[in-house]
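A single protein chain has been omitted; all remaining protein chains appear in their positions.
Naming follows writing order (A, B and C), and every chain is counted from residue 1.
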Amino acid sequence: MAGHISPLRTYFAIFGALMVLTTITVIAAFTNLQAWNFPVALGIAITKATLVVLFFMHVKYSSRLTKLICGTAFFFLLILFGLTLSDYLSRGWFTAPGGTAAAGTRVTIGPAPQPAPAAEGRPATAPER
Amino acid sequence: MTTTVLPRVTYLNVRTTVASWLLTKDHKRIGILYLLVVSFAFLLGGIFAAGVRIELTTPEGDFVSADTYNRLFTMHGVAMVFFVLIPAVPAILGNFAMPLMIGARDVAFPKINLLSWYVFVIGFLFTLAAMLFGGVDTGWTFYTPYSSQASNSNVLLTGIGVFIAGFSSILTGLNFMVTIHRMRAPGMTWFRLPLFVWALYATSLVQILGTPVIAITVLMLALERALGFGIFDPRLGGDPVLFQHLFWFYSHPAVYIMILPPMGVISEVLACFSRKSIFGYSFVAFSSLAIAVFGFLVWAHHLFVAGISPYSAMVFSFLSFAVAIPSAVKTFNWAATLYRGAIWWRAPMIWVFGFIGLFLVGGLTGLFLASLGLDVHLHDTYFVVAHFHYIMVGGAIMGYFAGLHYWWPKITGRMYSNGLGTLAAMLVFVGFNLTFFPQFILGYLGMPRRYHAYPEEFQVLNVLSSAGASLLGIGYTLIACYLLYSLWKGEEAGANPWGATGLEWKTQSPPLPENFAQTPIVREGAYEYAKRETKVA
Amino acid sequence: MPDALAAHAEPHGHAHHPALQHHFQTMAQQQEAATLGMWVFLVTEVMFFGGLLMAYLLYRVWYPEAWSEGSLELDIRMGGFNTVVLIGSSLTMALAVRSAQTGAPRATVRWLLLTIALGLTFLVVKFFEYKEKYDLHHIPGPNFVFEGPQKDHLQIFFSLYFGLTGLHALHMVIGVSLLSVITWMAHRRRFSPEWYTPVEMSGLYWHFVDIVWIFLFPLLYLVDRAHQLS
Partner (left out) sequence: MVSGIPLFPEQASTLAPEVDNLYFFVTAVTAFFALLVVVVVLVFAVKYRDRTGEKVGAPIHGSLPLELGWSIIPFFISMAIFAWATLVFFHIVRAPDQTLEVYSTGKRWMWRFQHIDGQAEINELHVPLGRPIRVIFTSEDVLHSLYMPAFRVKADAIPGRYSSIWFTPTQVGEFHLFCAEYCGTRHSGMIGRVVVMEPNEYQAWLSGGGSGMSMAARGEQLFQQLGCVGCHLPDGSGRGPSLLGKYGIQETLATGATVTIDDTYVRESILTPQMKLVAGYGPVMPTFQGLVNEQGVMSLIEYVKSLPRTGGPPAAAQASAAGAPAAAPAQGPR
């Protein structure tokens, strides 16, 4: 059975790189990068994951099919996130003349926190679990 | 080539103990195991449907109480969707026929195949338990916060059942995908594959990518209901609509899990009984893949009035129209296949004709619902109910029966009565239209779905619908009768009673335990009828 | 298919590997099927976590304050330590596979045992983290306690924290059990350079679990620490 055999060096190098990246991501988290904290953290995580996938999981040396499958997983995950957020992030755009949102739209988007209030002082709505 | 005497050793009689069935790793036997459970679920779902239709013959809610009614349609939907239609074609017919069709000795992971049946049964048992201990009343869609906070029925138990059954679907999909990739006989290239196999491949893609999401969603719902997590709880600032997004991310593609395999069946049967290659083979093959992939882009068309952003609604509406195109391609190719064929009107073919007519109506009314301006009015009315029954009962169930009638001689080695098969198909067709066509009118009139009682002016149409349902019930019962009868008194079918191409017809009926005496080598495409004299055994 | 001639395909011809199952033609076919199956399974796992991550993403966008507050409640030292442990276990796992490939059963067993040990370490640390949350009544539900205006949103944060890490921990538990079986098999010298598929498959699984944590750590522990400090 002919699987690819990587030299030991590769494994230790990748491990080293992962450790370095972990350190960087912690440092980055404690540094104020304005809006960039989240993208940076995510970018580093993606890099780390890619290293693991390519070298520890041998995808670099695997068939096109295996590569395709990895890509597929990522692609459909993006569809799930992207299209769902297309709803949430565009809810604020729609404002009827007169300044009021219609058709059940939430009003704001972006960095603003979005509390959804819950009225307690309402009659008889105790959930019957 | 053909044997007229029932073969000595078949997969059915190599071993006959109960244990040999319950521990079998033979894909053909597992197909039959599925057949048993799914038929039972269908009967159950049908009984619930009968309850629904009886209640709706009168405007007042006088046959059952409102709570019972809500449980009836919920359990009807749950049984029919998760335990009938999702497994019906892939797990019964796919399991039986697909390895034969690609010339394999079995699926890639026979133990996992058996495991997935057990998982399915366990899921079903949980759901059955939920039904026995009082049922569920959330609708098959389990919308929060009703399901997480308000309902006092067995949501948890049903949720667990659906969760578990989901894994069965995932495992089947995984198994089929690997099988199709790795187990094809020598010479069986991708473009020589029968279209049913293509359809199953596309289906397994959806099962693999979609089903895990419903599993986790149901899990979140369970955590919320049982432990008070707050992910969808509006009182904490959670968004109940998020549940709908996640639910439909799976459940819309799931409707393609339900329709793609029957579409594959249609391609097989149509080619066989027109004695022709399918028109535009590669277009039909790729349209399956296109449906599977684009099917993931349209889910929020179930949420047009649920409070999503109108701009997002616009995108999803657009994509919903786009996903109709591959279905259109398939339909037109089927019609074109008949052109200059030698069309042999046997029972399976009659089911195919029924499928085409009803799927067409169902699919085209999907366009009404995908139209934003119309969906505001039509959403959650009987128009939607009619739409999906046209596709799921008229389309998918008809397709399933087409396939069952087509492969029945291969599965059992026996023929059923062609006349009764034709009659049943026609009964079901007529009964079906009588049941569900009035519901389009009701829907446009504005009758909301999931209504236990309704305003009086809707009664006449509802009575028509209930009348049709009884006809439908008779039709289905008839099938059960003559198929069961054939087991016992049916003529011997021979290896290839339809004169079909395809490897599954090359081996004896019922097939050998190991499928083929020798591994077949494939030298040509799937539907090369023209090259040979068809001989009917 | 009229010309579906019988292949030669002497399936049970010459001696073949004892691990070859009867429905496969060759070891290569069986091996490829297993690898493909494992990858496809990992795809389903990705989508499985995907649902929870979607919820995470939405509420992070909606409730950034609650998210940074919740993140501060988590113990970054334990989380960081666990990250190192888990990445280390990925390394030992990779080395175990390599030993199996090169036909070094003793080394295989050693690396596998080390991997299991690291996995268990992770779980123990996780246990203490959970215990701390339990003591602080940070378990979502009716008994959830948190002071401050963001209480409700923090409950959502903790729901997702427990959902994500709990599911991850469950995968770890499954992984450790899987590795125990593999170790035992390796100990019995069941693997050889011709056939080490189970080692490789559990390796893939283990690395996947590691990757999940690679994302969970920054997503849960490192939200916005900087802004809160200032």
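Convention: a contact is a pair of C-beta atoms (placed from the backbone, for glycine too) under 8 Å apart; a residue touches a chain by one contact, two chains touch by 3 or more.
Predicted model only: the values in this text are computed from it and were never measured.
J.: Which listed residue (B:R53, B:R346 or B:K506) would be found touching the missing chain in the intact complex?
T.: Considering all chains, including the one not shown, the answer is B:R346.
J.: Looking at the full complex, which residue from B:S317, B:T412 or B:S466 touches the chain that isn't shown here?
T.: B:S317
J.: Please identify which residue in B:A50, B:I122 or B:L374 touches the non-displayed chain.
T.: B:L374
J.: Kindly state which of the options B:V52, B:V361 or B:I411 is in contact with the chain not pictured.
T.: Only one of B:V52, B:V361 or B:I411 touches the chain omitted from view, namely B:V361.
J.: What residues on chain C make contact with the chain left out of this view?
T.: Against the missing chain, chain C presents residues 149-150.
J.: Quickly run down the residues of chain B that touch the omitted chain.
T.: Touching the chain left out of view, chain B contributes residues 61, 66-67, 70, 137-139, 143, 145-146, 149-151, 234-235, 237, 240-241, 274-277, 279-283, 305-307, 310, 313-314, 317-318, 321-322, 324-325, 328-329, 331-336, 338-346, 353, 356-357, 360-361, 364-365, 367-368, 370-374, 376-377, 379-381, 441, 444-446, 448-455, 457-458, 460-461, 498-499, 529-536.
FYI, only the chains that are shown with their structure count from here on.
J.: Name whichever of A-B and A-C has more C-beta pairs touching across its two chains.
T.: A-C
J.: Rounded to a whole Å, what is the gap between the Cα centroids of chain B and chain C?
T.: So the centre of chain B lies 34 Å away from the centre of chain C.
J.: Express in whole angstrom the distance between the two chain centres, defined as the mean CA positions of chain A and chain C.
T.: A distance of 17 Å separates the two centres.
J.: Where in chain A do residues touch at least two different other chains?
T.: Touching at least two other chains: 65, 72, 76, 80, 84, 88, 114-115, 118.
J.: Multi-chain contacts only, two chains or more: what residues does chain B have there?
T.: Residues 181, 209, 213, 235-239, 242, 245-246, 249.
J.: Can you name the residues of chain A that touch chain C in the complex?
T.: Counting only chain A, the residues touching chain C are 1, 3, 5-6, 8, 11-12, 14-15, 18-19, 22, 25-26, 29-33, 37-38, 41-42, 44-45, 48-49, 52-53, 55-57, 62, 65-66, 69-70, 72-74, 76-77, 80-81, 84-85, 88-89, 111, 113-115, 118.
J.: Given the complex with chain C, which residues does chain B contribute to the contact?
T.: For chain B paired with chain C, touching residues are 103-110, 170, 174-175, 177-178, 181-183, 185-186, 208-213, 215-217, 220, 223-224, 227-231, 233, 235-239, 242, 245-246, 249, 501-503, 506, 516-524, 526, 528, 531-532.
J.: Show which residues of chain A lie in contact with chain B when the two form their complex.
T.: Within the complex, chain A touches chain B at residues 65, 72, 76, 79-80, 83-84, 86-88, 90-91, 93-94, 103-105, 114-118, 127-129.
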